[in-house]
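Only one protein chain is missing; all other protein chains are in place.
Moving on, here comes chain A:
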Amino acid sequence: MEPAKMASPKSAPKDAQVMAQILKDMGITEYEPRVINQMLEFAYRYVTTILEDAKIYSSHAKKPSVDADDVRLAIQCRTDQSFTSPPPRDFLLDIARQKNQAPLPLIKPYAGPRLPPDRYCLTAPNYRLKALQKKVSSTAGRITVPRLSVGAVSSRPSTPTLGTPSAQTVSVSAKVGTPVSLTGQRFTVQIPSSQAAKAATPTTPTVQNVLINPSLIGPKNILITTNMVSSQSAASEPNSLKRKHEDDDDYDNL
């Protein structure tokens, strides 16, 4: 390794010059200067990780010092973890043969957007809206907000945020409290137009604001109010402010 031939500046440390030589040996002639720094950092991190692992193995085996076997074992374990390689060829040929035996499935006509079952799509809302007035709910029984996991709620793919505006009934499942997938249930989120609000509020005062609670609702509508809707009555304004405070507390409880 002759420093005079290096492209790097003369004051580069020895490690950097070695790295530059490695790059040259592998045929990489054009590279940004930061690449050497990145490679050195990686080399340092890798070697220290391996040596730390080797120390652990060696002390576990009650050896006086770290030897080559410990290092070899450490490398092996790390390779299986971090640097996985693609599956071997015979395995690929095998699964290819299995997959290719099945005939191509027929295509149903007039099926709308052809997407996989909702469970495998990313079209479900990835948020949930929570109850606000927990104190009032004690009379009506515990409000359990079922946990919605992403992809668990079936909804029309084209409108990921809010459902159809029409009111629909909700089928109740027995297992509300468990955070289990809720496929099969339809949650339609309704923005209260003025008529609907009048109809709903006398019946379910507790669900005036943000609530998803099929056990209580039964055949009734679910109402969800959002900040966006300007038709909200003024009463909801303090509630929505309140919601922001309570959100942090309630999250832990749920």
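A few comments on the model shown:
Please note the rule applied: contacts are C-beta pairs under 8 Å (C-beta built on N, C-alpha and C of every residue); 3 or more make two chains touch, one makes a residue touch a chain; residues count from 1.
We take it that contacts and distances are computed from a predicted model.
Per its UniProt record, the hidden chain corresponds to "Transcription initiation factor TFIID subunit 5" from the list "Transcription initiation factor TFIID subunit 5", "Neuronal-specific septin-3", "Alkylglycerone-phosphate synthase" or "Small ribosomal subunit protein uS10m". The chain that is not drawn here is touched, among residues A:Lys14, A:Arg34, A:His60 or A:Arg114, by A:Arg114. The chain not displayed touches chain A at residues 25-27, 75, 79, 83-90, 92-97, 99-100, 102, 104-107, 109-111, 113-117, 120-123, 157-165, 191, 228-229.
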